[in-house]
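Missing here: one protein chain of the complex. Every other protein chain is in place.
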Amino acid sequence: MISLKNVSKLYNEGRPNEVCAAQDIDLELARNKVTVLTGPSGSGKTTLLSMIGCLTRPTTGRVFVDGAMVSGLPEKFQTELRRTKFGFVFQRFNLIRGVSVIENVMLPAAPLGPEYHELRERAQSRLERLGLGAKADMPIEFLSGGETQRAAIARALINDAPVLIADEPTANLDTVLTERFLEIVGELQSEGKTVVMTSHDPRIWQSSHVNTVVRMQDGRIIGVDA
Amino acid sequence: MKHWLRRQRYLADFTLAALARRRVKNTGLIVIYSIIVFVLASAMMFSAALRHEAGTVLAKSPELIVQQLVMGRHEMIPGSEIEKLAGIRGVAAVKGRLWGYFYDSVNGANYTFMVPDDDSYDLQPGEAILGEGIGKARDFTWDTAPLFVTSLAGKMVKFTVRETFADDSALLTADLVLISEADFRSFFDLPPDVYTDIGVSIRNEREIGTIVQKAQLVMPNARFVTRSDIERTYQRLFDWREGLMTALAAAGVLAFAIFAAEKASGLSAEEAREIGILKAIGWDTGDVIAMKLWEGGLISFGAFLAGTVFAYIHVFSFQAGLFEPILKGWAVIYPDFALAPYIDGLQLATLFAITVIPYTAATLVPIWRAATADPDQVMR
Partner (left out) sequence: MIFQTPILALLLISALSSVVMLWAGWFALRLLLRWDLASGSRAQLEMERATDLVSTLFGFVMLAQLLSLLLYVFNADRMATLFVGAMCAVGTLNNNDWGFPTLYAKLAIFFVATMWLILDRADRTGHDYPLTRVKFALVLLIVPLVLAAGASELTYFLNLQADVITSCCSTEFTADTEDAGLGSDMSSLAPATALWLLAASGAAVALIGAVSLIWKRGTMLFAAAGAVFFVVALTAIISVISPYVYEHPTHHCPFCILKPEYNYFGYVLYVPLFLGTAFALGAGLLQPFRKVESLAATLPARIRKQVALSLASFVVFGLVVLWTIWQSQLILFG
């Protein structure tokens, strides 16, 4: 479904503080699988995830989604692709403060201009599924850590994107909540979604819900365990 | 179209929430913005109202005024000239006018004495109609207290005051004293059958030029002042003062534009993070720009509305108290009057152009810069 061919990413290209965050990466991500990118911090897993999710373009190399080359697309169409193909859960969840839970969940769909009530119902159903139905109208800052993460997952699901991308989703969660997160990932997979996440948490890559573990170091892939 | 409208609604909703979240920052901006609009709007409304007032008064005056000149100075005009003017084709009516200035040594003020053109006043000898400034200057204890004045010859004259002009025309009547022709001639010691000047009414306004040419042949020593000349002079006087105010205010607008650009480019960490999140979850640069334009639009709309409304109240309910000294000129009898509310589209469009356009221009580049933030910064 997603493939990367000979992809590298340089930051601060051409300046003295040039950093090579990813180097010569070839990777194939299968549909309807759960993949975890792992490695020590600074190993390039977040950069790789950004390139998979079209948040940033590779310096060299190509990214294909469903066979179409996306790495050269103008920004506008990368955005469109992000909106339709990917749902994102960030490490710090990145919900917008001062806005209610349900409005946060609705945000990714807003630029498409859907009918308001229809969108609101869609957001409500996502929240209910994740057990947050009763808290829809609360300001986001009133939620606990686990609830915030579930709100972020609800937001990632609002556009029915086939791929869920998560960056260190369990870094701020205790064991019980991590278990709950993995259950949700399992459910999503059974619905046909593809999940890609980064994690250096052994509870994640040892979990039975995970199909593939990609191990990284110094911007290179050093092993893939299927 | 439907999608476009709904998208605008989501953007506006989000913007309103964002404005509310950053209340302190935005309140400061709106207050300064409103003050700029207020100052400019007050100056413009005030001079437009004066222009309008002058125009209304002039509409009632004769099309042409004829003055006698002797050695280039204004002289009394003999009544015999009236016949000559009346004989010119196209002239509807000719009337001798009597008016003059009087310096009142009691309070150091200048009054305008005048015999009304209009017969409907029907003033009897000994009667007078006063502008509202005179009663104030003389500290009248009641409205129709008699007016005592000492003529140049040293005679004390008493006028019973029949009425006082209403406030609403006070700009031009504040220092006016209307008296009968007989009183006027005796007060100023004038011989019979001379006039200050002659008012000529003309049937067709397009013929004024021709009539003036003909009259110049008959009366080579006279000066001819047309109503449009006077109107032009008034307009230019008011325009010039207003323009000067605007030019001065331009410095203020410039400072404000710089301030606005500064505000717009100095995004707080919180705001920059928000834009990053929005871009990461699927908002495009265009969406963020549109959202920011909504923000600028709402701020402009609020400030424009507040500034204009306050200026309206300031000018028409409080007689432009802050600008009086600059715009009206100085006099002992200072007209205390309410301007007739008068606004037109040109004023609003101009006001919009000199406030909202500089603000928008100053914020566009910072907006774009904020909107092109890399979406992957939220991952770092």
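Order of writing sets the labels: A and B. Residues in every chain begin at 1.
Please note the rule applied: contacts are C-beta pairs under 8 Å (C-beta built on N, C-alpha and C of every residue); 3 or more make two chains touch, one makes a residue touch a chain.
This is a predicted model, so every value here is computed, not measured.
**Q** Of the residues B:5, B:24 or B:247, which one touches the chain left out of the display?
**A** B:247
**Q** Among B:28, B:146 or B:286, which one touches the chain that has been omitted from the display?
**A** B:286
**Q** May I ask you to list the residues on chain A that touch the chain which is not drawn?
**A** 13-14, 57, 59, 71-77
**Q** What is the set of chain B residues that contact the non-displayed chain in the whole complex?
**A** 44, 206, 228, 231-232, 235-236, 239-240, 242-244, 246-247, 250, 285-286, 289, 293, 344-346, 349-350, 352-354, 357-358, 360-361, 364-365, 367-368, 371-372
Basically, only the chains that are shown with their structure count from here on.
**Q** Touching chain B in the complex: which residues of chain A?
**A** Interface residues on chain A, with respect to chain B: 46, 49-50, 55-56, 75-76, 79-80, 82-83, 88, 90-91, 94-99, 103, 106-116, 155, 159, 167.
**Q** Could you please specify the touching residues of chain B with respect to chain A in the complex?
**A** Its residues touching chain A are 2-7, 9-11, 13-14, 17-18, 20-21, 270, 273-274, 276-287, 374-376, 378-380.
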